[in-house]
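All protein chains of the complex are present and in place, except for one that has been dropped.
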């Protein structure tokens, strides 16, 4: 099974050109999803899944043919092979619920991922990491020495992982770190963004008296809490919920939203365009 | 059937005192809900529904006894009688969906209410009002003459209705009007407050790329979009939704959230405290 | 804008062949969804939406070219033109909520449909039909003379409408009627099928003490309550809900599920295969 991800200026003939190449190689397309921001002059996004016997043997030839089409249509594109399991790092602080959920889904094979390491500014979750046999790195955050701890983190992840997940990591990564790492970073924010940006959103939600508690999984960008949203969900609450109750309910929403967003990312279902995501959902 | 609504400083003995009075009168409590902001020094809220044969004959005596208890506990309280159907005015502009939903539910007897009038700054919805036999008043909003149009509206509602519902009324009521009317005013805001306050929230939601579209029913206060929230709900959307699609989905959420909030208000299920609501839900 | 719907035995090359024809005609595909019951030997389903300038002028040539491809792949296929608004009949009894919802969405242009007639075994809803200017036919159901009333109904719909919607029509259509009409018939069942098939499902749900009330929109087949399911939804209830409360909540679920199923049907988003549906969702 292979996946082809494409984005390019929209115009007639894109799908025909690509599927003709795939058909010529004997591939059978089993999933196809597309989106255009505007059929006249907008940008076109495509995700194809296909089965192709002897994919490994044909992959280089197929890449060459697609490259030719890609040039004609000015495509950004990427083709992945079923054995390309993504390598992931998880950054956490003291809360374990989001980490737990990711570890369990990975263990249950609901997430096809290779969790290479867990890094934390606190030592608390090392036992949990050990239970699942994942290397744990305690990288303390010394006030005023953010540069140092980020240098350590960077050594751990650069060229070692494809994606970083912030599973309630209570530190802000600097633009320098984002650029140096270069890959996607997924964060779970504990509110229904853009409501309650910033610190302690459950307190803010409690004080505003909202009737739904939300969580938002998004890609991290330079601007705090403003990156492209991958997924959001909410849970009903009422006046009887204390701030602590909201936090407990929030933990449930957070871990489910984050796990879903990570699953979609790992399945190459999320494309980013102009600070928004195009998410092609799967079963 | 009667309803008793009470709020007072919390301390032991409140429920016992009130239920003893009701039991003494032969009333059987069929629904009881309460909330305390803090059992030590907080405020206590209670809603009781009871059946009492010959309620009309006993109501004055009962009121007198409750008044005695109320004085002892420094209670704010209110007792309503089953025949106390609330009188409502609906203010609209051009959108008809929220109005439609209220009219249907009233017609289907899902809402026990006496809709006395519909007022609008546009003439468009007069035929709809006529279909349901409700008086319609066209009160144009002349720029710079807000005072005049509000004077007309005030004449229509003062002492004539118990509650005003803004069913997508695209005008801001002045603090002067709120004070002059004096009663509760329910608004439906077309976003998941506090996200996207202000005008054109669907455009803002589209631009931010949110994955859920929400609506918020709240009481109107002097501060725009900041009054106590009665209910909220959301609907899932994705990248394929244009702004117009978001508006269409939003209409569905808006009319359902507003209708639910109005139903709870009419059943005396909503109490306000410190810019938040306590909502005692019913079947 | 055109739509192409295809089903055929799955094998490589189908998408390439069709999209090549469309690209050759200058069409730009703006939505594409597909499903295969099994990439090896299963059945393949495809829905394409495309824009094509001067579609009306090219439609015959395009049909001819697609017919050639269709023959090669043994396709069932159908191409619709934007001006092909479907003609619909609605059958009702005494409940008005499902009918109301369809009429309002049609009126608000949320449903692109031409409602040609409303038929009922009771006269009650004639005024509602009149409000929206739709012809109303009272076709009483005389016990033992089902044949007669179905003959009248058949005269109304045969060759006159493309689809019939049963909006809480409390009569069972005979297999003879289904065959004689020949087109799709959508029903709303007032339970979460297959739970509570048969009559009075709300009473059954009340007695079983379920915590969610559901509704199911499905195509009508010879076997009662067993046709292909188009959509389902539920609403949370609890012990405080009487049977009458369940019915009220159910009305909300019913009208929303039915309206959504009808919208998908009208947009050619529902394909039937082996007593199940493939639903390609849209915004």
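In this document, chain identifiers A, B and C correspond to the written order of the chains, with residue numbering beginning at 1 in each.
Quick note on the criterion: contacts are C-beta pairs under 8 Å (C-beta built on N, C-alpha and C of every residue); 3 or more make two chains touch, one makes a residue touch a chain.
Note that the coordinates shown come from a computational prediction; the quantities given were computed from them, not determined experimentally.
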{"item": "From A:34, A:86 or A:100, residue that would touch the chain that is not displayed", "value": "A:100"}
{"item": "Of B:20, B:68, B:174 or B:242, the residue in touch with the unshown chain", "value": "B:20"}
{"item": "Sole contact to the chain not displayed, among C:94, C:130 or C:276", "value": "C:276"}
{"item": "Residues of chain A in contact with the chain not shown", "value": "31, 96-97, 100, 104, 108, 110, 131, 237-238, 240-242, 245, 248, 251-252, 256, 282-283"}
{"item": "For chain C, residues in touch with the removed chain", "value": "35, 192-196, 208-212, 214, 228-234, 238-240, 275-279, 281"}
{"item": "Interface residues of chain B (partner: the chain not displayed)", "value": "10-17, 19-20, 22-24, 26-34, 36, 39, 51"}
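By our rule, only the chains that are shown with their structure count from here on.
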{"item": "Far-end chain from chain B, centres as C-alpha averages", "value": "A"}
{"item": "Cα-centroid distance, chain A relative to chain C, in whole angstrom", "value": "37"}
{"item": "Distance between the centres, which are taken as Cα means, of chain B and chain A, whole angstrom", "value": "41"}
{"item": "Contacts with two or more other chains, residues of chain B listed in rising order", "value": "238, 240"}
